[in-house]
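Some notes on the structure that comes next.
Here the complex is missing one protein chain, while the rest keep their positions.
This part shows subunit A:
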Amino acid sequence: MNLRARLTGEPLALAGLVLFLILLPSLATAFFVNFVMTQTLILGLAAATIVFLSRYGGMTSLAQLLMFGIAGFMFGNAALDGGARGLNLGWHPWAAVGFAIVVTTLAAVVLGAIASRTTGIYFLMLTLVYGVIGYFVFAQIVEISGPGGITSIQRPDLLGPPVRLYYAGLLLSVLAYVGFRALRRTAFGLALQGVRDDPVRMASLGFNVPLHRTLAFVLAGFVAGLAGLLNVWWNGQIDPASISIGPTLILLIIAVIGGISSLEGAWLGAFVYVLVFTYLRDLPLVDRIGITEARFNTVIGVIVLAIMVLSPEGLTGIARRLPVRTIRKELGGTRA
């Protein structure tokens, strides 16, 4: 942990990557930027909230996609007017953004407070139940989800051109990454890690453990809500099926592929997922070897399995084991 390693190693690599991503729209095709990369950033941002809760708080949450969905639905209900599906409140887009964020955060407060007394498998199960209940709420109350979803959702003028949405995704991703990383050293972040390591001990030191867990859940819900807004702008629509159990698990899988204990892994996992999802079906001959549309999830499953067997820490775990690691060690080691 010497200063030199801090100044030269990771921040420099991050700055280089961000610069590259800023320049990407002038280097790559519009499809790659606006479809592959924007989606990667959105899913990565959402998956990062799973990693944040897991790595710092010891909580594996299956409710993050629900937060993502709540924000999307709330924006759709508030921003559209007349004739569209949903509540048609017809508000100004930025008022709708505020509304979506507030509702999502409030939902996270309530759900987080209830879940804050559980840990481990119970926390996982409880958040899975949240996801399932959330899905049924939106699927059955068509007033807020529109029969078959809310469609024709416009993004705010500021984000009109698709490449601006890419930049919004990039900006929020960088902020979330840097923010979550910085949080590690703050009073709140340290307390959260203490709660992860030994909640009983934390209580005897005077900490309110459930409150800390709740606050972490709210923060993660807020960020997942931001990702959900980007998503609904990118998609132009949202329906209950997009927050059902399948997509809920996919978000967890993205976090796991990347490495559930590293923040950067969230985006890496999202990138791999989007690549596979986008290009695998277009490879020549894939249907000859039996990979049809219907078997696509099996392929994803096999890929996940392979990564897990190769490295329980996901792709970032594999990356760390490359020879580069020895150089890093000499520089003082990394504890990302």
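The rule is short, and it goes like this: contacts are C-beta pairs under 8 Å (C-beta built on N, C-alpha and C of every residue); 3 or more make two chains touch, one makes a residue touch a chain; residues count from 1.
Basically, contacts and distances are computed from a predicted model.
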Which of "Paraquat-inducible protein A", "Acetyl-coenzyme A carboxylase carboxyl transferase subunit beta", "LLM class flavin-dependent oxidoreductase" or "ABC transporter ATP-binding protein" is the UniProt protein name of the chain not shown?
"ABC transporter ATP-binding protein"
Touch with the omitted chain, as defined above, among A:29, A:140 or A:186
A:186
Absent-chain contact - pick from A:91, A:207, A:277 or A:296
A:207
Contact footprint on subunit A, counting only the chain that is left out
1, 182-183, 185-188, 190-191, 193-194, 196-198, 200-209, 212, 215
